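See below for the structure under consideration.
All protein chains but one are shown at their positions in the complex.
Up next, subunit A:
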Amino acid sequence: MRSFLKPLLTIAAMALGMTAGATLPAWALVELNVNKGNVEPLPIAITDFQSGDALGAQITEIVTADLKRSGLFAPIDKSAFIEKISGPDATPRFDDWKVINAQALVTGSVGKEADGRIRAQYRLWDTFAGQQMAGEQFFANDANTRRVAHIIADAIYERLTGEKGYFDTRVVFVDESGAKNARKKRLAIMDQDGANVRYLSDGRSIVLTPRFSPNRQEITYMSYESGQPKVYLLQIETGQRELVGNFPGMTFAPRFSPDGQKVIMSLLRDDGNSNIFAMDLRSRTTTRLTNSVAIDTSPSYSPDGSQVVFTSDRGGGSGRSQIYVMGADGSNPHRISFGDGVYSTPVWSPRGDLIAFTKQSGGEFQIGVMKTDGSGERILSSGFQQEGPTWAPNGRVLMFFRDSAGGPKLVTVDLTGRNEQQIPTSNFASDPAWSPLLE
């Protein structure tokens, strides 16, 4: 039914040779240290990709928006540009770019090949060193213009920060419309910048908490379609759905294991409490990981699969939920959150170094991160009614949803807590889950 996740990219990337003499040592090149506490955005000039049609300007616009939204780059207004770039392979007049303080310069071109494919190329220049830093060429089918732009933005981001980018990614989320007491909720998927929204369910049943498989091809989520709320799997491309497990009661809060072989989730017990189970998707065997007279939910694996972080109110009675870590076999559960407040929705960073969470404290909902032993807690965003962080695949940015002005919207914040951005969606949106980098 949909082919948008096909391994379309035929994106054959190849390096473009250096056109300027690579005479300067590498250490002289511009770079951005993203590990400093307060990153000054890097001034960058992104010229219009040369093309015979509107494609060039479109690519430029997407690349510029990606880099700007990251908070690490300050794209320079085109009206300040002095040199008109003559061609994709020409060496720029670096003085013209230095004088407007463009430390990095992007040039490029895009055009259609005879076989209908798009050919796009870019070059990244260090204006002060007077040297090309990177250059690549891509071929893609023309349904993937936006992806080509995101891939170029990722390449620039990676070359200048030393970190993997996160622009060529998608987000699954719950599209919400209608009155608050009768919300229509639909599964939806879009590019990380809000473009290319597609619906994955019809809105007849409540759907919640979609999460990506590491293989990017399926999601697990919870739906009320059978009457009882249950966890399902959905193949994004084919639309094929199946129930996960055959449990008597409600199943909820699903997530994939890092190898994609298991779904971990909560299962309601007959006494009204909830425990955590993992189900092997091949053998269909289930393993109980917790057995407590408490609410144990929101499990999330560490990226190496050896541990699980989860929410439980086992320590403080109803409502005093805290964050716990245990072995992936359920061994040695121990509390790691000890701050003043109620903690929930822990999510392990793809880098493994941090756990993001929602904290309720002083009438506010906060999004924060802590180290995996619970130390070093930092609050990145506060407000009424915001929850559910999800990590960008490079572990630098979190997306969550904030309910204000009548309904929820998706918001990103980076690890500094200073760069907060709302993702444009036509309806209300909640429960975002970020994909890994696409392939």
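What we mean here is this: contacts are C-beta pairs under 8 Å (C-beta built on N, C-alpha and C of every residue); 3 or more make two chains touch, one makes a residue touch a chain; residues count from 1.
Convention: contacts and distances are computed from a predicted model.
Q: Looking at UniProt, which of "C-type cytochrome biogenesis protein CcmF", "Peptidoglycan-associated lipoprotein", "Dihydrolipoyl dehydrogenase" or "Peptide ABC transporter permease" names the chain we cannot see?
A: "Peptidoglycan-associated lipoprotein"
Q: With respect to the chain omitted from the figure, which of A:78, A:180 or A:418 is a touching residue?
A: The single option touching the absent chain is A:180.
Q: Of the residues A:144, A:344, A:381 or A:412, I need the one that contacts the missing chain.
A: A:344
Q: Taking the entire complex into account, which one of A:58, A:274 or A:390 touches the absent chain?
A: A:274
Q: Could you pull out which residues of subunit A are in touch with the chain that's been left out?
A: With respect to the unshown chain, the touching residues of subunit A are 179-183, 185, 204-206, 208-209, 222, 225-229, 232, 239-243, 249-250, 252-253, 266, 268, 270-274, 295, 297-298, 311, 318-321, 342, 344-345, 358, 360, 384-385, 387-388, 403, 430-431.
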